[in-house]
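One protein chain is absent from this view; the other protein chains keep their places.
The block that comes next holds subunit A.
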């Protein structure tokens, strides 16, 4: 199907340990899906395996963007195909300024003989920074280097806003954000919502979902989705915890 992000029967291992077990999920463009699940369930593994991290061995399965299977592509090619990952733990890149980094990423999307127009680029960059209430001085700071936890997360969303992906996976973008920052980031994400973006939001807390209201909520346990439902499912999880999910997991695994 075109205009969807399809994850089909994905099996992923790290070393000898299988983390994702026949994981399947479909996110149509224009929708926001949330994934919730206890620590160590494989949420970040899913995100990184989709993005093509070399440590994660995909033993079988497909990830299909708008009809094209991207599993044979390098990580950078997947990015240029329109897949964006906001990392749970963004890396620090000393010496490389935010402005240069994002410019290089945008240039990588242009044909060899084309270069970004510098004034237009800065105009766009400043507009997005203003939207996310990031001080313009940050353009000359090294990517994530010495940033506070919240600043790192905002910087991830800034990159997303500049790169305009077709599909984005946000891995615990809310962690480390104070209440005000959470609202700002959520507003940023909401402003990108629309028919050109499909998003998968990984979170532990309802709080984020109050601001970024999901179309569907999935509950993940032990490497697979065990329950999917409307946004109210998140509230149910919050009140009941994950104990009841374990039982569900047993049923799903047995079926």
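Quick note on the criterion: a contact is a pair of C-beta atoms (placed from the backbone, for glycine too) under 8 Å apart; a residue touches a chain by one contact, two chains touch by 3 or more; residues count from 1.
Basically, contacts and distances are computed from a predicted model.
Any idea which of "2Fe-2S ferredoxin-type domain-containing protein", "Fe-S cluster assembly protein SufB", "ABC transporter ATP-binding protein" or "C-type cytochrome" UniProt assigns to the chain that's been left out?
"Fe-S cluster assembly protein SufB"
Sort through A:54, A:119 or A:194 and give me the one touching the missing partner chain.
A:54
Pick from A:3, A:100 or A:206: which residue touches the chain that isn't shown?
Only one of A:3, A:100 or A:206 touches the chain omitted from view, namely A:100.
From the listed residues A:139, A:159 or A:203, report the one that touches the chain absent from this view.
A:159
Would you write out the residues of subunit A that touch the absent chain, in ascending order?
Listed in rising order, the touching residues are 51-55, 74-76, 79-80, 84-85, 87, 90-97, 100-102, 104-105, 108-109, 142, 159, 163.
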